[in-house]
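Read through the structure below, which is laid out as structure tokens, and then see the notes.
Yeah, one chain of the complex is gone here, protein chain that is, but the others are all in their spots.
Here is chain A:
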Amino acid sequence: MLRLLNIEFLKLRYSRSSKILILTYFILITFIALIASIEFPIGQVNFRIADQGIFNFPFIWHFNSYIAATLKLFLAIVIVSMMSNEYSNRTLKQNLIDGLSKKEFILSKFITVMVFSIVSTIFLFLVSLILGLSFSDYNEFSIIFSDLDYILAYFVKLTGFFAFCLFLGILVKRSAFALGFLFIWWIVESIFYAVLRWRIFRESDIADKIVQFFPLESMSNLVKEPFSRLNAVQSAANQLGSAFEKDYSIHWYQILIVLVWTCIFVYSSYALLKKRDL
């Protein structure tokens, strides 16, 4: 396993574009801290985002994992291209001839994806912890370490999304087209949802129940948008008389759905590679 990771590491290490994207990704995560310095005046009051409680434990786990997850696109580009470049450089063929089995090949890519997710998760955890410790109103130990399941969900979400990217890279073989395909997939899912929600199952939540099984939707369901949870937004909504009733917590079956998709993507990648003549 270490051998496979080593092989993959060598391939990435010398690729300048991959290095730049990976670096950008991690730098951007640390830039979440910059949100703290955003302030703008509303009337006489200086409105500071950091004072709105976004950096309070345990809310910060939710908020940061949501924001950081939007950055995953940078790594997605790296992953799609590290897969499809093997096709366009024909190095996949050479790797197999040199004695790597197809299983090992997929495994080496998947392990790399896992490492990306693990490192991102640890990184996010540390950044959030530091931010929280400097801005949070509550610093009791038990509060700090509550709601950590958002971090777990973030990890599962990343792994699932990256496995999807791997699969697309193998399926489409061209990085630009694979990313385009990802976008099209997203649109298709959205259209599907819209049709179900507004045409077929109006006035009920059946549409949501179906759509939660779709790959991209299941991943985005894991960490829902945190903004409507903010005090300011909540109280504003209350005044308008339309209080939100939204479930922000993470359920085991949501994690399970994404894990199942991850398995499907990794296995299909393998099956596809096995079936193909190179």
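For the reader, a short list of remarks on this structure follows.
Throughout what follows, a contact is a pair of C-beta atoms (placed from the backbone, for glycine too) under 8 Å apart; a residue touches a chain by one contact, two chains touch by 3 or more; residues count from 1.
Operating definition for what follows: contacts and distances are computed from a predicted model.
The complex includes a chain that is not drawn, and of the options "Biotin-dependent carboxyltransferase", "ABC transporter ATP-binding protein", "Ferredoxin" or "Succinate dehydrogenase iron-sulfur subunit" the UniProt name matching it is "ABC transporter ATP-binding protein". Of the candidate positions A:Leu100, A:Leu129 or A:Ile264, contact with the unshown chain belongs to A:Leu100.
Here one chain is not drawn; of A:Asn89, A:Ser134 or A:Ser204, the residue touching it is A:Asn89. Although one chain is not drawn, its touching partners on chain A can still be listed: residues 3, 6-7, 10-11, 14-16, 89-91, 93-102, 104, 274-278.
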